[in-house]
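One protein chain is absent from this view; the other protein chains keep their places.
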Amino acid sequence: MTDLLDDHFHDACGVCGVFGHPEAANLVYLGLYALQHRGQESAGIVSVDERMFLTNRGGGLVADVFRRHELATLKGQQAIGHVRYSTAGGSISPRNRQPLVVDTAYGGMAMAHNGNLVNGVPMRRQLERRGSIFQSTMDTEVIVHLTALSRRKTFPERLVEALGQVQGSYALLAMNEQCVIAARDPYGVRPLVLGRLENGGYVFSSETCALNLIGAQFVRDVEPGEVVMIGPDGLESFFPFPARERRLCIFEYIYFARPDSIIDGVNVYASRKSIGMRLAQEHPVPEADLVIPVPDSGVPAALGFAQAAGLPFELGIIRNHYVGRTFIEPQQTIRHFGVKIKLNPNAHIIAGKHVVLVDDSIVRGTTSRKIVKMVRDAGAKSVHLRISSPPTTHPCFYGIDTPTQSELLAALHTVEQMREYVTADSLAFLSMEGMYATVNGSRTGYCDACFSGRYPIPLPRQEENTQLSLLQET
Amino acid sequence: MTDLLDDHFHDACGVCGVFGHPEAANLVYLGLYALQHRGQESAGIVSVDERMFLTNRGGGLVADVFRRHELATLKGQQAIGHVRYSTAGGSISPRNRQPLVVDTAYGGMAMAHNGNLVNGVPMRRQLERRGSIFQSTMDTEVIVHLTALSRRKTFPERLVEALGQVQGSYALLAMNEQCVIAARDPYGVRPLVLGRLENGGYVFSSETCALNLIGAQFVRDVEPGEVVMIGPDGLESFFPFPARERRLCIFEYIYFARPDSIIDGVNVYASRKSIGMRLAQEHPVPEADLVIPVPDSGVPAALGFAQAAGLPFELGIIRNHYVGRTFIEPQQTIRHFGVKIKLNPNAHIIAGKHVVLVDDSIVRGTTSRKIVKMVRDAGAKSVHLRISSPPTTHPCFYGIDTPTQSELLAALHTVEQMREYVTADSLAFLSMEGMYATVNGSRTGYCDACFSGRYPIPLPRQEENTQLSLLQET
Amino acid sequence: MTDLLDDHFHDACGVCGVFGHPEAANLVYLGLYALQHRGQESAGIVSVDERMFLTNRGGGLVADVFRRHELATLKGQQAIGHVRYSTAGGSISPRNRQPLVVDTAYGGMAMAHNGNLVNGVPMRRQLERRGSIFQSTMDTEVIVHLTALSRRKTFPERLVEALGQVQGSYALLAMNEQCVIAARDPYGVRPLVLGRLENGGYVFSSETCALNLIGAQFVRDVEPGEVVMIGPDGLESFFPFPARERRLCIFEYIYFARPDSIIDGVNVYASRKSIGMRLAQEHPVPEADLVIPVPDSGVPAALGFAQAAGLPFELGIIRNHYVGRTFIEPQQTIRHFGVKIKLNPNAHIIAGKHVVLVDDSIVRGTTSRKIVKMVRDAGAKSVHLRISSPPTTHPCFYGIDTPTQSELLAALHTVEQMREYVTADSLAFLSMEGMYATVNGSRTGYCDACFSGRYPIPLPRQEENTQLSLLQET
Partner (left out) sequence: MTDLLDDHFHDACGVCGVFGHPEAANLVYLGLYALQHRGQESAGIVSVDERMFLTNRGGGLVADVFRRHELATLKGQQAIGHVRYSTAGGSISPRNRQPLVVDTAYGGMAMAHNGNLVNGVPMRRQLERRGSIFQSTMDTEVIVHLTALSRRKTFPERLVEALGQVQGSYALLAMNEQCVIAARDPYGVRPLVLGRLENGGYVFSSETCALNLIGAQFVRDVEPGEVVMIGPDGLESFFPFPARERRLCIFEYIYFARPDSIIDGVNVYASRKSIGMRLAQEHPVPEADLVIPVPDSGVPAALGFAQAAGLPFELGIIRNHYVGRTFIEPQQTIRHFGVKIKLNPNAHIIAGKHVVLVDDSIVRGTTSRKIVKMVRDAGAKSVHLRISSPPTTHPCFYGIDTPTQSELLAALHTVEQMREYVTADSLAFLSMEGMYATVNGSRTGYCDACFSGRYPIPLPRQEENTQLSLLQET
């Protein structure tokens, strides 16, 4: 799987928050920049200064949304921010940019959320029935409403009461005038870490790579089901929800997270390499001359495959990193144009060779098919596609933008049918056993629903989940 | 009074809505354009197309916010729009741009509001206490919440129940998927008219000038306390509120409305001219050589003054209409610079003359003082300032952005003290009697609170009206 | 004539320059702002600071092109600027924005030009034949080339040699590292004045209204054929060209100049009023009830007409000043839409009245026709159109953007035919005698070619003047 323009898939969001630093918003800005791979469609930061909630949100990359002037207005010692993934349908409506900021009986509140509520639509309908209004189509607004409706005395208590009513995944940052709260759902589907700044302030972030950039020390993961509040009295931790078995999204290791991040004690890059090594053992290609990654996400697994197989690793496909948002295609047909906008075959390396091509997943299969054809056209004698994850047979309901099941190639086809479709000489996927063996050694602790259909968080009845699409803004 | 950059005052909002026309949003766009004098800080339109609420809102002038592409996306047969006044504090926060659009248990709803609720803050606090969240600082969101909370069966019933709980002024347009509703507060403080399109569709607008531009026939005023619903079954009218004495803001005649508009059967231009004639009778200037208006608002009254006094009317002050939003001043001091950015004396006309200067009001007095000095510097032998309204002694709580009472020059000073402050040779205001005699002949039917302190809609206790300023967005 | 979007005509350019002031560029910016009525399509300023030529040019209004940051970079004690008129064909190509800035053997040079060379194209062809390259389609580049080619010793000498080779109209500002030079063609077709700043620095400007805004004292007109150099040694004046009879464009009085400007000792507003009075004497309308101007340009003449005729002057047409650049029309036909975007009839004033409508000129006649119809539709019993200038029968070749002769209504039609076309009850133009009598009393000293066909500067053979349109930039 590659994140080509015509095959969006598997994008998440990222959150970052800082408490207790005079440049809180600036540090959040840097943190979001390090988390940019988790979402490129919109970015937003809210800070609190003298009881004022100062907000800036916009469409596009972090470095484009925030200019010096905008950032300078985000004063205060605490701030939270959010980057958002790109949906298939195009750009994010302004009303769906995060963090959300509202005024309540308890004062101002801001919220930034990575994840997805499986009972978001029914909860929304229920809230609407009691008179609540919604200005966005985001799940997050449900949590905001529930928090505002709570009669509990303290902010963390109100947030906990709200979270007790929703099911789904969340790595959440909430902020009122005095504190920043981080919450992770009881299954821990989405990652969230805690760090410490040199001046004693705290940072929350989706991944450790944001800590590294801003010079913060990694303290620990926010635990599944944990609520961490940082306020004037320091850090407090709660575990208000019944214990659940940890279910971190295993796809974070395979695709989402940045290679230098450490999730749950495991280095992402190392786990990807191990996966590649295991893949080489499970599905060797005896006739192969070399191993080529589909860049950038397939690189570590391909490296592992090559090392394990004793094959040369070569950059046989070059990625152009200057892809713009509105690329203008020619009217005439250019061979492999759709792929070559991002990926270009290095024919010199490929020609006359038996090639192992390593990618991280197959979603619809259309892009894989294009890449295989392009590599073959570049002169490969044979193309053996190796996928560093099991077949993606089920959609995600926990915060990832996937196609419906009927669009997932693996849902309705055998591996042989898939091979035929993508026109590869051979096709093989990492086994579930292999995946677990390499990532952490035991078959528990992860959500693998997209491969297995075993959804750890119960899904609602389908009819309750009608699509929300009433409000659009340009 | 002039709308100089350094003396904002007396701006309102404008609303326009269309039902039953294939180019609904385009007609609303034109209507807002004709109402641009009522607000230059933000503009927005919401249309409904196949149950989708399509929204575009932005900062600035109508012609800048809507480009061809944006307008083309606003499909559907019904649309409402809004232009917003400039507040003293600068630009409108994106979250405070109208119309508001929300999703509720009854489906989508949009609302555009000209006016001000006197119990807006306490109602907001009450709603917050029951768990409602607010994403803006606008009164309108209170009405939206109350409408969504109503358990009545139909949209107009719910809106009526909501409006029954608020006090204040409103010329309001609300829209759900099937109909557009117009409502005017029981006192009729803000104007609102109904028109008919050639194709049988309907238009609502703050002023008749919008009907003229889009070729609609004026049907009638929406009456004070009336709720008009236009839907698939045509037009229905309700008078759900107890009868009140009509209290149209008399300042619409003096300053707000466009001269070619007809409000309550009275042509604005004609009423301003009559006012000027009456002013000439009440406060003649025997030694005067000519009459000069402070453009543009003072022109009709000055014409009337000149005609009644038998004096020449001359454009002794030239207005530059190209004022930008972020005018860059020189660091050095330039004489009268602040005024001359907009108004330039025509010294040739002024020099050596006894001048009657006609303006519509004095707020803080700072601008009047600058203009008088500038005219004197241009060579006037004497400057006699005549104001086409009574002294502005009280702030407005019904939708106009006025300074607090302590900043109103007339609140704490005699006319003689004011004359001294503005450095005029003489100063006189229209009498209350004169104002009523010319505008409509009887002393009832208008809100004149800014001149008299007689507030027709009871004001809340001061402590309940704390300023809302928690949420800011750039 | 009105400057409606669909009938562009009669626009000029404006220039402003400052020498010897620490805020030179800022003062030029203000000067251009005051001259904005002479051109709204592009604006540019060049300053010199420590031998660097600092430039900013852009499309649109002065207040939009220059933001605080851009203006702050334009350091130095001398600067020149330019505003450009809108051409019929749309926006100004970036390459045609002024001032031009080039590097030559003598160092840097900047030039800003209001006017038109009648031998511009042949001179350009001649320069090209000797190897010169052109990056714009502007005449000004011809003068720049000729100046750079000159072998004379000093900057003013080189500029004079260049100007000696061109024929046409120019009010020109040129600047090298040490001085600012102003030059006016021997006929003095375009206006240019000299002013003095409080600190002793100098200002040049197309009109006196720019001096007023920046607080400069008017010193005198730059004389026809005069070259004024201001440098470290102060002001020097030259008259290097053979004496010619002065031929100021009389249309400056009728339409171009701002009413508060004084040109050639004559106040523009006063001359327009006198014209209106004369027009009332020449072509009275005995049955008239009132006099209505076509705003804004027709206002002073209408005032004069009304005073002379003893008729009431009324604002029967209201102008909307918020016209944007890209106004989006509805697809359906709206009656009088094209005119009503800018001008709206005040039916209350007009209905049932015999109306004298005063405008400054008729070009193609299409707009006049629309206005007459609109006024009649508003209920006028009769519409008597009075034009405050003689019939426009000939195109301008001296710097004004006019249609070709065949498009000028007056070129091929009698007044009666024109009356019929514009559908007025009567139509009359000011006589040539009347125009001269009111503007200055004698029939000399002006260019009246657009009325008379008497071109004071000989025109080139037509074949030499092929249109230049090779280079386009967006």
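We just call them A, B and C in the order they show up, numbering each chain from 1.
The rule is simple: a contact is a pair of C-beta atoms (placed from the backbone, for glycine too) under 8 Å apart; a residue touches a chain by one contact, two chains touch by 3 or more.
These figures come from a predicted structure and were not determined experimentally.
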| field | Partner chains on view for the chain not depicted | value | A, C
| remark: Touch with the missing chain holds, among A:Y29, A:F155 or A:Y187, for A:Y29
| query | Which one touches the absent chain: A:D185, A:E226 or A:E314? | reply | A:E314
| Out of A:P300, A:G365 or A:G399, which is the one that touches the chain we can't see? | A:P300
| request: Just the residue numbers, please: which parts of chain A touch the chain that's not shown? | output: 23, 26-27, 29-30, 33-34, 36-37, 40, 61-64, 66-68, 71, 209, 212-215, 258-260, 262, 267, 269-270, 299-300, 303, 307, 312-315, 318, 320-328, 330-332, 334-335, 337, 340-341, 344-349
| Hidden partner chain, residues of chain C it touches | 51-57, 70, 73, 94-95, 100-105, 107-109, 124-125, 128-135, 137, 144-145, 148-150, 468-474
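One rule holds in what follows: only the chains that are shown with their structure count from here on.
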| request: Give me the fewest steps it takes to get from chain A to chain C if each step has to go to a chain it touches. | output: 2
| request: Could you please state the distance in Å, as a whole number, between where the Cα atoms of chain A are centred and where those of chain C are centred? | output: 60
| Centroid spacing, where centroids are CA-atom means, of chain B and chain C in whole angstrom | 36
| query | So how far apart, in whole Å, are chain A and chain B when each is placed at the average of its C-alpha atoms? | reply | 48
| Which chain B residues touch at least two other chains? | none
